[in-house]
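With one protein chain held back, the other chains of the complex are shown just where they sit.
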Amino acid sequence: MRFRLSLLQGLALTCVVSATQGEEFPREAFNGVWLIAEETPALRTLDGEIPPLLPEAKALYEEHQRRRASGDTYFDRATWCAGVGLPRLLIANHPFEIMVDKRQIGFFFEWNRWVRLVDMSGTKLEPYYPTSLGTASGAWQDDGSLVIETSGLMRETIMDHAGLPHSDELVMTETLRLIDADTLEIQMRFDDPLTFSAPWETKVIYKRQHGARLEEDVCLDRIKQGLPPI
Amino acid sequence: MTDSRTMMGLRPWGRAVLATALLFAAAEVGAQGGGFGMSAAPPIPGYEPSTDPRDFSGLWRSRPAPGSFLPFIIAGELPFTEAAKSRAEYARRMAAQGTQLATPHVMCRPTGVNQAIGPIAPVYVLQNSEKIVFIVMDEIRDIRQVYFADEHPADLEPSYGGHSIARWDGNTLVVDTIGYNGRGVLNNEVVHSTAMHMTQRITKSADGLTLQIETTLEDPAIFTEPVTVKREWSWVNGQQPLEFDCEENPREDNFSGMIFAEEYLRPICIQYEGEGEELSRVVCEKP
Partner (left out) sequence: MKTKGLLTALLLTLTGFVPKADAHHSIVEFDYTLAYAVTGKVKELQWTNPHSWVQVLVPAENGETIEFGFELGAPVFNIRLGWRKDSIVPGDEVTVVYCPSRNGSPRGTLMYIYLPSGEVLPGIAPRIYSGPPFEDPAEVPPPPLLGRN
């Protein structure tokens, strides 16, 4: 009896150790189609708080919410199908696909067919000019996680559906980790001294969409049919 | 002296294409192997061509067809049906009057066969054992996923870009594409139908610097017989991807004088310039 319990305990301990080592997932395990597990219209910090906005940015955020409530969505460029950028594409209610390639990691966003290529050469790329997806460089960590740093994010996008503003100075750092074969966690850190009084973080969970393929999404066709743009 | 009266009536998007073409042509003339002078974006490292004949991953740029200057032109003496000829004639008549017949491409829709053959923007190619993905970002965005498979899915949803499967024939990749929604373009005048069937044979040169692409197009709605188009894509030593957000500024000026033969192309969101100090604003009508 005591032997069997010890054996079971030993096995249990081995399983726990393997899981925390993070060695069981090869890089290709990140490949596949992912969808956010919980609808996230508004970003919150790890503590569940509204991000620490500076006064002017806070006033803008509140105005965005007032405008949306009154039906005026023109502060949100998704209204006319313009690019919504990052982090919004990562927290929208639309799937994306990750494809690990030797030179870069592709994020294929279903929403209006946006593509983000994360350069994996180890060079810190400078943005050519601010764009909706910014310029991203990534690196694999020893624990199997993937860290991506993105800058050059144009200020004309909003960070979430609620209208969280940002400036061209925003730097977004993501740490991607597989919790299990079907669960992806992205911890996001936002550093924008023109918008927030301090850097802050949030965490988002995605579930693997087995057997799914991205649809070809054409936003202009959808809004023409009276469907919501995003 | 250039006679401006010889120019076709080109609306704003057409002029953007013209500008690209002129820059491309100028660069083409000055190009010196290993890349094109038009590269606007900063270089990025890690792009060494591979001599593995079955590895197409990397960054490529389509060269023009012989006798042409622009890779995305698919024209010349093609065996068009009467319907396709009459559509093209209508487009030219409108252009001659200083208007433009709206096409899906001009109205920011994905392009159909055109961008699969000779895109004017560079093409990023990602590849693994399951698929090859051709990505265009500096032009109207295309994520063209080509799956290694023997059959198309039975429940295919028609799309602008169709559905692509591929197999190897020796070291030539044979790509089969069907499932078009009838809104993809062949060129600036001709829209191909749902019956379009595109077959491509893609072979890489031994030095890894060129992809030879032979494309056969069959579409009884626009062609009286199958058409074969050849292109070469040249290796590009890595560039930072840029963005072309076609929907970004639906400015009123873009659409003035445009004719919408297909109602789905008429925009419902338009940007108007403000009066006095008032800034421009987008207004969307209810569809």
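Structure notes:
Order of writing sets the labels: A and B. Residues in every chain begin at 1.
Everything that follows uses one rule, which is that contacts are C-beta pairs under 8 Å (C-beta built on N, C-alpha and C of every residue); 3 or more make two chains touch, one makes a residue touch a chain.
As the structure is a prediction and not an experimental result, all values here were calculated from the model.
Only one residue from B:207, B:225, B:263 or B:277 touches the chain missing from this view: B:277.
Checked against the full complex, the candidates B:142, B:176, B:189 or B:219 give a single residue touching the omitted chain, namely B:189. Touching the missing chain, out of B:98, B:153, B:226 or B:287, is residue B:98.
In the complete complex, the hidden chain is touched by one of A:32, A:130 or A:165, namely A:130.
In the full complex, the hidden chain is touched by subunit B at residues 1-23, 25-26, 29, 38, 40, 68-70, 73-77, 88, 91-92, 95-98, 108, 138, 187-190, 242-249, 251, 253-254, 257, 273, 276-277, 279-280. Against the chain not shown here, subunit A presents residues 128-130.
Keep this in mind: only the chains that are shown with their structure count from here on.
Those residues of subunit A that touch subunit B in the complex are listed here as 28, 31, 74, 77, 79-83, 99-104, 106, 108, 112-115, 117, 119-121, 123, 125-126, 128, 131-133, 135, 213-216, 218-221, 223-226. Taken together, the subunit B residues at the contact with subunit A in this complex read 41-42, 44-47, 57-58, 107-110, 124, 126-128, 133, 135, 137, 141-143, 145, 157, 159-161, 238, 240-243, 245, 247-250, 264, 267-269, 271, 281-284, 286-287.
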